[in-house]
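For this view, one protein chain was removed and the others were kept in their places.
As written, the chain order gives the labels A, B, C, D and E, with residue 1 at the start of each chain.
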Amino acid sequence: MAKKVVTFGEVMLRLAPEGYTRFVQADTFGATYGGGEANVAVSLANYGLDASFVTKLPKHEIGQAAVNSLRKFGVNTSHITRGGEKVGIYFLEKGASQRPSKVIYDRAGSAIATAKSEDFNWDEIFQDVDWFHFTGITPALGDDVADICIEACKKAKEKNITISCDLNYRNKLWSKEKASKVMGEICKYVDVCIANEEDASDVFGIKAKDTDVTTGEVNHEGYKEVAKELMNRFSFTHVAITLRESISANDNNWSAMLYDGNDYFFSKKYAMRIVDRVGGGDSFGGGLITAILDEKSPQDVIEFAVAASCLKHSIEGDYNMVSKDEVLKLAGGDGSGRVQR
Amino acid sequence: MAKKVVTFGEVMLRLAPEGYTRFVQADTFGATYGGGEANVAVSLANYGLDASFVTKLPKHEIGQAAVNSLRKFGVNTSHITRGGEKVGIYFLEKGASQRPSKVIYDRAGSAIATAKSEDFNWDEIFQDVDWFHFTGITPALGDDVADICIEACKKAKEKNITISCDLNYRNKLWSKEKASKVMGEICKYVDVCIANEEDASDVFGIKAKDTDVTTGEVNHEGYKEVAKELMNRFSFTHVAITLRESISANDNNWSAMLYDGNDYFFSKKYAMRIVDRVGGGDSFGGGLITAILDEKSPQDVIEFAVAASCLKHSIEGDYNMVSKDEVLKLAGGDGSGRVQR
Amino acid sequence: MAKKVVTFGEVMLRLAPEGYTRFVQADTFGATYGGGEANVAVSLANYGLDASFVTKLPKHEIGQAAVNSLRKFGVNTSHITRGGEKVGIYFLEKGASQRPSKVIYDRAGSAIATAKSEDFNWDEIFQDVDWFHFTGITPALGDDVADICIEACKKAKEKNITISCDLNYRNKLWSKEKASKVMGEICKYVDVCIANEEDASDVFGIKAKDTDVTTGEVNHEGYKEVAKELMNRFSFTHVAITLRESISANDNNWSAMLYDGNDYFFSKKYAMRIVDRVGGGDSFGGGLITAILDEKSPQDVIEFAVAASCLKHSIEGDYNMVSKDEVLKLAGGDGSGRVQR
Amino acid sequence: MAKKVVTFGEVMLRLAPEGYTRFVQADTFGATYGGGEANVAVSLANYGLDASFVTKLPKHEIGQAAVNSLRKFGVNTSHITRGGEKVGIYFLEKGASQRPSKVIYDRAGSAIATAKSEDFNWDEIFQDVDWFHFTGITPALGDDVADICIEACKKAKEKNITISCDLNYRNKLWSKEKASKVMGEICKYVDVCIANEEDASDVFGIKAKDTDVTTGEVNHEGYKEVAKELMNRFSFTHVAITLRESISANDNNWSAMLYDGNDYFFSKKYAMRIVDRVGGGDSFGGGLITAILDEKSPQDVIEFAVAASCLKHSIEGDYNMVSKDEVLKLAGGDGSGRVQR
Amino acid sequence: MAKKVVTFGEVMLRLAPEGYTRFVQADTFGATYGGGEANVAVSLANYGLDASFVTKLPKHEIGQAAVNSLRKFGVNTSHITRGGEKVGIYFLEKGASQRPSKVIYDRAGSAIATAKSEDFNWDEIFQDVDWFHFTGITPALGDDVADICIEACKKAKEKNITISCDLNYRNKLWSKEKASKVMGEICKYVDVCIANEEDASDVFGIKAKDTDVTTGEVNHEGYKEVAKELMNRFSFTHVAITLRESISANDNNWSAMLYDGNDYFFSKKYAMRIVDRVGGGDSFGGGLITAILDEKSPQDVIEFAVAASCLKHSIEGDYNMVSKDEVLKLAGGDGSGRVQR
Partner (left out) sequence: MAKKVVTFGEVMLRLAPEGYTRFVQADTFGATYGGGEANVAVSLANYGLDASFVTKLPKHEIGQAAVNSLRKFGVNTSHITRGGEKVGIYFLEKGASQRPSKVIYDRAGSAIATAKSEDFNWDEIFQDVDWFHFTGITPALGDDVADICIEACKKAKEKNITISCDLNYRNKLWSKEKASKVMGEICKYVDVCIANEEDASDVFGIKAKDTDVTTGEVNHEGYKEVAKELMNRFSFTHVAITLRESISANDNNWSAMLYDGNDYFFSKKYAMRIVDRVGGGDSFGGGLITAILDEKSPQDVIEFAVAASCLKHSIEGDYNMVSKDEVLKLAGGDGSGRVQR
């Protein structure tokens, strides 16, 4: 019987010019769907878990297309509330070489951002559920959504559901101060905390020493301190931090660290040629949840999560479309990219 | 020296699945730009007039792309105010045969809809201008925009600028009651009134007898009455009404009538195979303004306007990309579609 | 509570050159999925029924993509057996004007054609099911599949499930003699028989007089006789016959007749500009089942089924992607194709 | 043993915006190859004849691509001289409804237009050849090419090879006076003369009475006179005239007449929905040559040629990609466009 | 007079999602054609040899398109037997970074796999031929094809034709045991043996020591032993081994070794950014045959073959579309990729 996981957040229409075309050149946009928690749900469904994604989406065809994008991969969409007027949008211009990728958001007023508490029946949603996941983007959508988030956390705690949260700071959505306050409240309920090399600093002011994200150098000792400090402030069982070294928009090194309160587990490091970097962190979260639910050892957990997200960087779109076998094969050591016939 | 025309309104990003693809099938959207008054500005620039389009657009690249789409055709964009966060969007699914085209709007909160009076200096904008054009969509965007519209009309009147307005009722933007009130006020300043077979009824409750828009039958006498009644209520110099007979999403008949207070001038009727129907009315407006500024006879005015908009139906996108020569050739009688080598 | 319907058959990968490109010109193929019974399942899911599609598909990614194509529209795929090596393929070249569409099949040896009785547990599949549908293509795939079909019919009868069958004769799969024998056996279990203007003749040698399918003329009286004769031979409760008049590859007239043993109900006739003709008959079946389950009057049943399939002809791909509202709107009389904003 | 036919002329790179996109909208061009005599060669090869196309093309990759486009369909390209700098180009914008198709030529200075007599060894080229075909475009490319054309005609006559010429007047290439003079000389060698409804008038001043090409009305009696007058002036064995009625850029009626010096044979008339009109006349020529070489009756010849070219109008690109079976099927009466499975 | 080479095997329809799109994301497939021996034939034709490809293909349009894909590049297709029902298919998903490329075959029952001895007249096919080439895939297609292969080898030997074979082991087609037995028989006739770093091991159990194909390290001494051992077992005149170091799906190092029974010749090594890796080995074979027929020195032979196949990795599709000049330029040392104007 597959484990049940619920994720909660926004799924957006992603509009991206083809290839390396710039916004001002584009006369078509690739249209896919994505968002932190939806991306995690797709990963989980692909690994065989019973994943349900909760959000609010308009009844019109763009809302329906968002629902369909999730159903296609086997995500349970029966707890999506239909209503509101707008599907959140983000425009994505893919960077190359020294030119960075650019994201322009058009998400104000989306159905989920304007949702109300009564739109969700958490008692029903959480029936027989093992894990609840969301990211720091969800409470950042607005005060009502933040309240719904806390409400859901409380209900999950009642039902003994493991809660994970990816800090995922977005400065376009809220200030660091606001984030610090709200996330501080929310993190009280969280068991598994996921962060990238900047989030802990942006949200809680916890910084890794001697690390400069624009040069791509990372300092292992610094991240150990960050994880320890996060664990100190909250009662997390696990802290997982992804470590990205940005050489250019095309080339990144990718690894991660897991801290379980006792030891620090560093994964292998992958030198990646990037196809699509968006959703990289989410695919890490999806791998992490899966590996923990599979009761792997801490080292295997972090290797699975990093291999999963390494593969994501080779895939177009937010969703990570890889199978558990593919992740295990890479985590097991074959990154040679030889043709499989 | 080319005549100067100013148009004022919203230009939106238009996102349309390719060909006859439905929204739920689309994984690319064609991205073009359009909107009632922007469409008219492009028509005018293509006919050699000095056309300026006034709006507000964000500074980001999607806003810039909208500006570029207009500059490309020679429209003066120097009076576009830059600011705000959002470019209005409309999603367009092209219909076929018995299946109608569908439009989903995502325009709430756009830069122009949230513009303020101080964003526009009409004294400067209207320098040496001959004609001012807008549609009923602009005041429908919000109370502030309606006020700006009236302000612009007053300034135009002061400067002896001819004012044209296409009633263009949009039920998603406002109620008939609200439209009636605001448009009633605005129409006091208008010289040339443009309407389609439904607008006069929707906005002012003036109905053409014995015409059923869903069957595509039109009744000439009824439209004469409508035009006369419009002229009675306001001090228009011209009333122009487009007459569309919808046989299916692919086949429409298209003609129009001009009333100059004395006589009714009916155009030829074209049996059209439709490539893209959106912007059909705007291309009529662009042709009408051009032909009046060219001081053509009333019959020639309506023939030019109808030929221009007939050609628009054969062109993808909102903008009518035809030259004055092409319009004159069709108005002059060659609709055989023979190859021109 | 939505009614439950099971359909059983083959879903194929459809490979079609873009637009009107011929096979010898194609260097891309549009890749969608379809097949008589899968198409019906998608229709039903779109109308809000609980539709389950039963087949066998390989475990590899092409098999998975076929599953995903169905999940996307909400079809229950949990009863699809995974195994075998090959997904059936059909190549489709779209015709235009006097040039007919062409289909090349590559379906021999597909997973479902080589399936065995033990691949399906009908007791489980038919739990709480209201309706079972398949077409004459399924038993034509091979003797084993024909046996499975009969086994399923028997089980359905036991469980008091309504059975519908679309005769759907395919001369590439079996001879008329073989078809007549097998279908004669199967039709003993069938309640609702669907046929087009040629099937009854090809399978059972029952011909409509004075009708020439290549000229597009149909003769109502002849079809009444065909329906009556079918009803005489088998204990059908309903016989539904679609009537296609082929003017050219672009233009067809489309209507249908329903015979309920008492009366003959003819639908309106639609003059269609065709976008994609494949799946037209299946969309009729989907509409018919839905309307009967909705307990509409016979006239409303046939109008719903014909309107549904008329809309299908305006949609690319095998699957009919229309909502119940859209069908009702057309059946209710608005075929003008006017833009819906 | 297949009959051998040689055609001689220019093959150009055709650059056409996709679908109904206008030139000013295009950011891609479909790239195919075509030209009057190359088009005929492809038709002939498709019908199983041993067709050789003679021209001059640069050695560079664009020249090579032109060669490859012909080899792909089995045309013998071994007599193509390689040299020169430029492949002729034509830009094609496809018209729709009342908007005509437009052609912009960029062919001055092409390899064939600047070819010299020594580039071709007609003795070798014409070895065992049955038929030689060219159009009025070839001599119009320049005085040298006109001389080469006459030289080839003389050599063909010596070898008892049947010569056909499609008058094909192009006003961008030469004046009517020049055309009249050169074609008058060339036609002395021609056996089979092909013309459309305007060519005889443009080149030789022979007009069909009461026919207006822009309204699409044709007058059978007038064309009989034209054919007779052509036969009077030259020693043609056959005169074939295509009759196009242009209703719009999308809809044309198409038929033809053959005069063998004794009788006038009119073909069926096809009401065509046009996919691509360019090469329509050439596909008629290809059909005509094939049918005459097949020694069909005059009525069958003209039916074959018209059916062949009717099908061409449903095919993208200059080349007519249909088989002899397909032509015979249409000529035999099935134009219903029903799916062929 | 160009040397004549015959190759014999299967040409398949290759269906590949665009760019780095995964199978489950694809809604179009690029459609090209390829297969070991067809790829070699195209290489040879591009280098100016008289190359003939022998296979069996269905008469339908997909079969025709396969023929056309070869004719386009000047390959002689007159010895292709037409018949059978199915064109073999392979689906190709292009890998990126750590994600490997994937191939799914659908080739069982193809026309060539079901061909019989009487389908080929080797006496006629081998008239005036200098070289005969095939790969280990051909006999793996089935017992009948293996017999045909041996029959062809015998006939070639009789006629003193040089025979080359690329071992090309495919584990989806046969077991190592079967391969060993059949290839052992066939290799008795072979003069030039081509293998990659795994084939000798898979087919004959001959392994290079200290080489791990998944890490990309190669050991020159080991490959010398392999070549020597192959030469010992059979009476080859040449053994050529390609050496691929897979760093990732995007980056490979590429070199090769030639053994002529006396000396070992190692080529330069190229660090390649891969565009399309499929057909890499075949392009090596095409280069090798050409260089040997050109009577180059052993070192020049291996440099030509490796440069040719290095360039192939930069080209989309199975076929290597490069000229002899381009290969010579790279073999001569210019791999800087500077623009050639």
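By definition in this document, a contact is a pair of C-beta atoms (placed from the backbone, for glycine too) under 8 Å apart; a residue touches a chain by one contact, two chains touch by 3 or more.
For clarity, every value in this text was computed on a predicted model and none was experimentally measured.
Engineer: The chain left out here touches which displayed chains?
Structural biologist: Taken over the complete structure, the missing chain's partners among displayed chains are A, B, D, E.
Engineer: Consider the whole complex, including the chain that is not shown, and state which of D:K102, D:K176 or D:R341 touches that chain.
Structural biologist: Residue touching the absent chain, from the options given: D:K102.
Engineer: May I ask which residue of A:K154, A:K172, A:K188 or A:H220 touches the chain that does not appear here?
Structural biologist: Going through A:K154, A:K172, A:K188 or A:H220 one by one, A:K172 is the residue touching the chain not shown.
Engineer: Which of E:V54, E:A179 or E:M272 touches the chain that is not shown?
Structural biologist: Residue touching the absent chain, from the options given: E:M272.
Engineer: Taking the full complex into account, what residues of chain B touch the chain not shown?
Structural biologist: On the side of chain B, residues 68-69, 71-74 touch the unshown chain.
Engineer: Just the residue numbers, please: which parts of chain D touch the chain that's not shown?
Structural biologist: 15, 18, 22-24, 26-32, 60-62, 64-65, 68, 85-87, 89, 91, 93, 102, 104, 106, 108-109
Engineer: Name every residue on chain A in touch with the hidden partner chain.
Structural biologist: Where chain A meets the chain not shown: residues 19-22, 24-25, 95-103, 105, 170-172, 213-216, 246-251, 277-278.
Everything that follows uses one rule, which is that only the chains that are shown with their structure count from here on.
Engineer: Among all the other chains, which ones are in touch with both chain B and chain E?
Structural biologist: For chain B paired with chain E, the chains in contact with each are A, C, D, in label order.
Engineer: Show me the overlap between the contact partners of chain A and those of chain E.
Structural biologist: Joint contacts, listed by label: C.
Engineer: Centre of all protein Cα atoms: which chain's centre is nearest to it?
Structural biologist: Central chain: C.
Engineer: Using mean C-alpha positions as chain centres, tell me how far chain D is from chain E in Å, no decimals.
Structural biologist: Those two chain centres are 42 Å apart.
Engineer: For chain D, jot down the residues that touch at least 2 other chains.
Structural biologist: 19
Engineer: By the touch definition up top, name every chain pair that qualifies.
Structural biologist: A-B, A-C, A-E, B-C, B-D, C-D, C-E, D-E
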